[in-house]
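Shown here: the complex without one of its protein chains, the others still in place.
We call the chains A and B, going by the order they appear; numbering starts again at 1 in every chain.
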Amino acid sequence: MNFFLLSVLKAAVVAFVLLTTLAYLQWVERKVIAHIQVRMGPYRVGPHGLLQPLADVIKLITKEELIPPHVNKFMYLLAPFLAVTMALVSISVIPFGTEIHVFGTPTWMQLTDLNVGLLFILAVSSMGVYGIALGGWASNNKYSLLGGLRSSAQMISYELPLSIAIASPLLLVNTLSLREIVQAQTGSIIHWNILRWPAPQIVSFLVFLIAGFAETNRVPFDLPEAENELVAGFHTEYSSMKFAAFFMAEYANMVTVSCMTAILFLGGWQPLFSPAWGSNFVPTLIFTAGGLIAIYHGLNPARKLDRITLPVTGVVFLLVGALFLVPAAQNALIPLFWFAAKVGAVLFLYIWVRGTLPRFRYDQLMRFAWKVLFPVALANLLVTGLVVALW
Amino acid sequence: MMDALFFYLFATLVLGGAILTVTRRNAVHSAISLIVSLIGVAGLYLLQQAEFLFAVQIVLYVGGIMVLFLFVIMLVNLDQAAKQRRFNRQWWIALLCVTAVGVEIAYFVRKGASAFSMARPPVAAVANAGGNTEQIADVLFRQYLLPFEIASVLLLVAVVGSVVMAKKRI
Partner (left out) sequence: MSQYYSTNEAFALTPALTLALFGCWILVFDFLFANSKQKRYFALVVVAGLIFAGVGLYRQQAFLATSGDSSIIAFSGALTIDRFALYFNWVFELATLIVALVSYNYLEIEGEHHGEYYALLLFAQCGMFFLAAGTDLVTLFIGLELMALCFYVMVGFLRGDKRSNEAAIKYLLLGAFSSGFLVYGFSIMYGLAGSTRLTDVAAAIAARPAWDPLVFLAMTTTAVGLLFKISAAPFHMWAPDAYEGAPTTITAYLSVASKAASFAFLLRIFLGPLAPARDAWEPLLAAVAILTMTIGNLAAISQTNIKRLLAYSSISHAGYMLLGLIAGNDTGIQGIAVYVMVYAFMNLGAFLVVIALRRKNIIGDDVDDMAGLMYRSPGYAVLMLIFLLSLAGIPPTAGFLGKYYIFLSLIETHHYLLAVIATLYVAVAIYYYFRIVKTMFVGELTEKAPLATSFGLRVALGITGVLTLAVGVYPEPVLRLAQNSFLR
């Protein structure tokens, strides 16, 4: 199969998976928040509300397209487009797994590997600020403008600790290519950058995570859309699909930051411990356990419907677990499993934090960035540099 | 062929953006044109296979400096500024000067074009032939170590100076 076709195929698969993930991330978030607050969450559309994302999409598409008369039309229309494009583009350099063979052609589970991949992501995400800033300005609404200004100031401020936090693991791996960064962390958990000898990057991991929350405008840094002060912030004047674009951009950014966390600090697709110690059986074990639990609850149903849905889910889980044992599929699936597990864990953390923490005040947010996060990241970089140089 | 096409594309971005920057009346539009121009420059870097410079150009200029520009522009009252008398009535004189200087430079460069011995990479960089990032690091920390270090003092002065100028009470 030639290179071009393969690339198109990979792009299609990645785009499909990413967009589905984005849609379902919203569902997962609502569910998790609901359980944190001891509620059920979406439950009406489909079993356990599983078709809720679809309903949402239909709702957003069919809503009235409204362009307020006082806006700067060009910028107003450009802004959401810019935001969502920049958010989606960064996925193109993220490696999901090792080299696989598609119809006999070797290829990597990654759209493309730039030798400055990390900088590329930084560049693209820094351009995403324009979507929000311009959207806020073009709406010609004071709430929007304030939201846009807040977000651009916040993103610029947190980009500094974020970049510096990235720099310290780079000192350990000596490359800017995301694929090579992951390859440098081969082995078990003690080879991941977060625990790597001689300079464990726990501090820069935490800084990166916190700055990542701010970069994606998530709670507790969601001041650009603080509804009790700014109505809805920069997207107050946006409706229907243009609103959805901003929404998607936020979730896509979340996914990107989670992927970056996994790649930079958590060893990307590398397993928790060496395959020699049986790490290849972990996915099977987890899925089997999940399947068995589902079947058990299906046999002792709390509701009528569970009698059917839970056993079906359990069987599906068992089948997936069995799939991980097939040698031919292992090569592709196991790295993918580990990568997805790590990204999922970070995403869960995002949602967890949203359900737990209150919002910062704006001056606290800025002070925190410049007076705490930035010096800490800088000190960490200094120490890492020294250790790496002297070791 | 492909390279030439992209070159002209990016060159158009650079020049078009630059011209729009000085001709637009609305400051936000000017800033956006400048961003387009800077992206064009980044594209030219990419054509020269200087990926590192490309990324840094975008991160610093497009993603950093220009956002702050926009930030400031959005904070000031543009309607008022647009009504004020502007100091560019003599733009046609400026245009004349620019044309004259441009023709002069074009003439000089054309007459002496053969003299340029650009893009002769340092021997050390060729020897270990890493990527663009490695080459830049190599040159920066060997050949240009001193300017690199002075730049740190320069930046310190810039920070201190801007705080001194801007802060009410120091």
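What we mean here is this: contacts are C-beta pairs under 8 Å (C-beta built on N, C-alpha and C of every residue); 3 or more make two chains touch, one makes a residue touch a chain.
Owing to the predicted nature of the structure, the values given are computational and were not obtained by experimental measurement.
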item: Omitted chain's touching partners, listed by label; value: B
item: Chain not shown, touching residues in chain B; value: 104-105, 107-109, 111-112, 115-120, 141-147, 150-151, 153-154, 156-158, 160-161, 164-165, 170
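Going forward, only the chains that are shown with their structure count from here on.
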item: Approximate Å spacing (C-alpha centroids) for the pair chain A, chain B; value: 33
item: Sites on chain A touched by chain B in the complex; value: 72, 75, 114-116, 119-120, 122-127, 129-130, 133-134, 136-137, 145, 148-149, 152-153, 155-156, 159, 163, 176
item: Interface residues, chain B side, partner chain A - complex; value: 28, 32, 35, 51-52, 54-56, 58-59, 62-64, 67-68, 70-71, 74-75, 131-133
